[in-house]
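For reference, the structure discussed in these notes is given below.
Note that one protein chain of the assembly has been removed; the remaining protein chains are unaltered in position.
First chain written, first letter: the chains are A, B and C, and each begins at residue 1.
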Amino acid sequence: MEVREFDSPAKNTWCLGCGNFNILAVVKQVMAELVESGDVKSEQIVISSGIGCHGKISDYIKVNSFYCLHGRVVPPLMGMKVGNQRLKVIGFAGDGDAYDEGVSHLIHTARRNLDATFIVHDNQVFALTTSQVTPTTPIGFKTKSVPKGSFESPLNPLHLMLACGATFVARGFTGDIPHLRSLILQAVRHRGFAFIDVLQHCPSFNPTLEKFKPKVYDLNKEGHNVEDFAAALEKAKEWNDRIPIGIFYQVKKEIYEKQLLGDRLLAEEKPLPSVQSVLQEFM
Amino acid sequence: MEVREFDSPAKNTWCLGCGNFNILAVVKQVMAELVESGDVKSEQIVISSGIGCHGKISDYIKVNSFYCLHGRVVPPLMGMKVGNQRLKVIGFAGDGDAYDEGVSHLIHTARRNLDATFIVHDNQVFALTTSQVTPTTPIGFKTKSVPKGSFESPLNPLHLMLACGATFVARGFTGDIPHLRSLILQAVRHRGFAFIDVLQHCPSFNPTLEKFKPKVYDLNKEGHNVEDFAAALEKAKEWNDRIPIGIFYQVKKEIYEKQLLGDRLLAEEKPLPSVQSVLQEFM
Amino acid sequence: MQDISFLIGGEAGDGVMRTAELLGKAFNRLGLYSFVINDYPSLIRGGHNFCKVRASNHQVWSHLEAVELVAALNQDTISRHENELTKDGLVLFDSDKASYKGSYKAYPIPLSSMVKEVGGIPIMRNSAMIGAIAHLYGIPLEPVNEILTWAYGKRAEKNITLAKMGFDHAKQNFDPILKLEPVKRDPTPFISGVEAVSLGAVKAGMKVYIGYPMTPSTRILSFMGTHQDELGIAVIHPENEIGVANMALGVAYGGARCMVGTAGGGFALMQEAFSMAGQSEIPAVFVVGQRPAPAVGVPTYTAQADLRFVLHVGHGEFPRIVVAPGDPEEAFVKGGEAMNLAWRYQVPVVVLVDKHLLESYMSIAIDERKVNVEPSSVAESWDGEYKRYKFTDSGVSPMVFPGTLGAVVKVSSYEHDEHGYAIETPEGVTNMLQKRLRKMEGIIEDLKKRETVKIHGDPKAENLVVAWGSTKGAALDAMQLIDKPLKFLQVMYLSPFPTWDVEDHLKQAKDIVCVEVNMTGQLRSLIREQTGHYIEKAILKNDGRPFDPVGLSGKLKEAFGWK
Partner (left out) sequence: MQDISFLIGGEAGDGVMRTAELLGKAFNRLGLYSFVINDYPSLIRGGHNFCKVRASNHQVWSHLEAVELVAALNQDTISRHENELTKDGLVLFDSDKASYKGSYKAYPIPLSSMVKEVGGIPIMRNSAMIGAIAHLYGIPLEPVNEILTWAYGKRAEKNITLAKMGFDHAKQNFDPILKLEPVKRDPTPFISGVEAVSLGAVKAGMKVYIGYPMTPSTRILSFMGTHQDELGIAVIHPENEIGVANMALGVAYGGARCMVGTAGGGFALMQEAFSMAGQSEIPAVFVVGQRPAPAVGVPTYTAQADLRFVLHVGHGEFPRIVVAPGDPEEAFVKGGEAMNLAWRYQVPVVVLVDKHLLESYMSIAIDERKVNVEPSSVAESWDGEYKRYKFTDSGVSPMVFPGTLGAVVKVSSYEHDEHGYAIETPEGVTNMLQKRLRKMEGIIEDLKKRETVKIHGDPKAENLVVAWGSTKGAALDAMQLIDKPLKFLQVMYLSPFPTWDVEDHLKQAKDIVCVEVNMTGQLRSLIREQTGHYIEKAILKNDGRPFDPVGLSGKLKEAFGWK
């Protein structure tokens, strides 16, 4: 399968140089590779996205998509997997989307270990609504609603996901495309809830590319043991001159839908022909 | 101030032997002590509670109260502190309340370090709706909605709160009243967001008293350093033959309302007499 | 005509509801028609619970407020309910726990001692009480024992012994009230709205039920959960109602029929997702159980005060269907219809019920052939590139699911073009909005072939009662008590509003009274909005309790000037 078969007719309206382009490019490559390698058929892939600049990715890939309400990327993913376990689902959310409006779904779906990939376009800002603070906005960041600078301590999404039992916890960076590509591919191949917080460059409101580039390093090249939970926590806290990217933690665990359904494929099951036996109980 | 001045005329309808009685008793003592010691005046105390068995505590203490919607204990607390910084506010939530319906508020208010105490009556079950699973229900627990037993990995509330930056993270146990009393007193005196997950015995649906009693120990008596974040995380994971209770973590940090308002007391401020100067900008 | 009515009361945890249901079931098996209403506060133990049980040799639709017997497991029950007794009323009570010195006849029975005697546990007092009640109504022990065996299986033995002890004690000490005559009739279930609406949905193809517990819909979750294997469904209880509703959209997008259940407060949280169902044209069925509100309100009681709220949920304009069944049989049929309509027209559908309908049990015939999986708008094939939102005359676009070879299925919360890509042009917006609104025409034509209202009583009567939902029961029974010609228009579909079925009745009527369990006359306002017809007379209340037929008949007579 060619990458360009995923090209959509929708006009792309992201700003020049936006990190979302890199995520988009990489995701299309990953999908092509998945199809090519026989992991999945293209019609079985479903993406879902929130509302925000990131969300437009649903329009920018010609593949099944569920363009959600703001903050609600996760529940439809869970629903569609319950309806049809065979689907390969990938969610894209903004940091506002994932950590503000929709954080309850994220927490619990991680805990349940739904077999889904969840990619956060973390530009540390509500971009589409023209710049307001999100849970990952750094202290001091100025916006119209906080003209003197944000004073709320940011959330650490990796730590949050580790605390909630996600079975694949990673960080990507739009400034390192090959790394991001390999990361997303691994996430999508992970059986269980795979979470990637992607440091996403937003030239218009939070141009972090040059700031993060010199700091970022691949922790998987430095002998980090992805099965060591404590080490993962330790690494998740690192945010100074060095910013680790890569897989922080990965573990095997039975997935939600198998536990709920076994091998049943509800979307293809015939309706129950009669409820008489249950009605009988009430006689 | 006498404890019984907090007695309310409402008829108590908790089941015999319910752990909520112990929380209620202890909280009234703590309030009396706070007033007695001059920390706060009784009219400045406000409690707030969610919907569930626990929530009835709002009716059972004769003190200012905000009996919330299910899951919404935290936002009104934040609102009232913004309106009047001088209030001493204590929230009571159920595990369903705090970790399911309302978890987004909890996470972010912990991060902001609102000066509030938040006590979770964690009976690992939706009690008032006659027993369904919550995020802390253990695997295998059977209810009508999951007759074969719950299979979702429970959430670790202490770890969650540590990950979100709460400045006081503790666990109490309704089977150890003196300890609970001292814990709540310390929480209420903590300046910042003080979180206590209380293992609450529910004789009707989840009678854990005898199960937990032999396992529970006070980690503060075993040389635990409450300022050591890593140690706190480690202890938060302990849940086997031994279950630690006490303060896991405590740290000093500026509180939200001070950063937002300085010393302003909005409820008592006069209205702005004129908006002419701002209107002038539009001339 | 035989028509009995009694009350059983005790503390929460005493097993009152179970007992009442078992008795109702026993009467039902005898061929009588029974009705059981429960009344309990929002707590687990210790508060006062009671049930009213009615049984008759003709169909009954409601409980009666007045009872001829108060069966009390505790003192509290007597003091609370003595005043509900009819003139020759009796007080049957556990003489180990309570005493009675009032003006009604006292029937003391040492239930607790009996339990002690057989080495049972306190909850078994109920079985002895059942035995005593059986005697009072002239029922032999066999059917009672059958029910106890059905209920307690292997553990039934002591209960059977106790039933006999209660029966014998009563026989020796108390005069029977009457001898109930068993009736020969086709057996019907003794069932509540909870089970009926659930089974209707399943019969219409439901594969997934999602709910976050909230009275009065919690029992749907419980019923679906305990019967998930027999029904071949998956049951999910997720983190909150917002998750529930958005998940349900995912299930349907994935290709499986799904229903969710909640109450007013939970439904308030689902509004954005409801609007999303409208925008994305994903079939979704919401069972909304009313209870007194606003906010948490009076959680374990009943109301019909969310009609307007439900009719207008969700921002923006899009077709939605709202149907309000009035009894378990209608809950079964309309529950199934809701699912079928959702999938044929790709719209959100609300099944609007209330605590009284959901939790009260009654004998009622349910013909499962009335509900089947009807043809939906799922496509087998299509021309050219697949378009999820293809413009069609009907406004309904053929639907396929992800996983379909050759189709890219894009749904969106944004206004979109036929393929599902976001758009903003005035023409594009108008076309898609109108495509969706156009579906209403098809829905209306469809509903014209279904039962949207029911006419009860004398179809030629000039005096008209209008009501909806569970008030049907009290209204039907009240009409039995009025010896004047009376017609009762029961409105089942609220959106789209069936003016075609309603208007003539309004025009023909000389005098109309609208009866609702709300204080603002919501159906009345809807009728005025939809037909211009203003119904001047209304019987309204909103105190958590359903209407009582006797009280209602009095109010109706007064309203019609008949007394």
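Going forward, a contact is a pair of C-beta atoms (placed from the backbone, for glycine too) under 8 Å apart; a residue touches a chain by one contact, two chains touch by 3 or more.
What you see is a predicted model, and the numbers here were worked out from it, not measured in a lab.
Undergrad: Going by the stated contact criterion, tell me the shown chains that border the hidden chain.
TA: By the stated touch criterion, the chain not on view contacts A, B, C.
Undergrad: Tell me which of C:Gln279, C:Asn340, C:Asn463 or C:Ser553 is the one touching the absent chain.
TA: Touching the chain that is not displayed is residue C:Gln279.
Undergrad: Among B:Arg86, B:Lys142 or B:Lys213, exactly one should touch the missing chain; which is it?
TA: The single option touching the absent chain is B:Arg86.
Undergrad: Tell me which of C:Phe6, C:Tyr209 or C:Phe318 is the one touching the absent chain.
TA: Once the missing chain is taken into account, the touching residue is C:Phe318.
Undergrad: Per the definition of touch given earlier, which of B:Leu69, B:Ala170 or B:Ile255 contacts the omitted chain?
TA: The missing chain is touched by B:Leu69.
Undergrad: Identify the residues of chain C touching the omitted chain, counting contacts across the whole complex.
TA: Interface with the chain not displayed, on the chain C side: 41-42, 242, 263-265, 267-269, 271-272, 274-276, 278-280, 290, 292-301, 303, 305-306, 308-309, 311-318, 412-415, 423-424, 426-427, 429-430, 433-434, 437, 518-520, 525-526, 528-529, 532, 534, 541-545.
Undergrad: If the missing chain were put back, which residues of chain B would it touch?
TA: Residues touching the hidden chain, for chain B, are 8-10, 41, 43-46, 51, 56, 58-59, 62-69, 72, 74-84, 86-87, 104-105, 107-108, 260-261, 264, 266-269, 271-272, 274-279, 282-283.
Undergrad: Residue-wise, where is chain A in contact with the chain that is not depicted?
TA: Looking at chain A, the ones touching the missing chain are residues 13-16, 51, 53, 69-71, 100-101, 103, 126-130, 132-133, 135, 143-147, 204-205.
In this text, only the chains that are shown with their structure count from here on.
Undergrad: If you tally contacting C-beta pairs for every chain pair, which pair wins?
TA: By number of C-beta pairs in contact, the leading chain pair is A-C.
Undergrad: Please tell me the distance, in whole Å, between the geometric centres of chain A and chain B computed from their C-alpha atoms.
TA: Here the centre of chain B sits 31 Å away from the centre of chain A.
Undergrad: Considering chain B alone, which of its residues make contact with at least two other chains?
TA: Chain B, residues with two or more chain partners: 100-101, 103, 135.
Undergrad: Got the chain C residues that touch at least 2 other chains?
TA: Residues 239-240 of chain C each touch two or more of the other chains.
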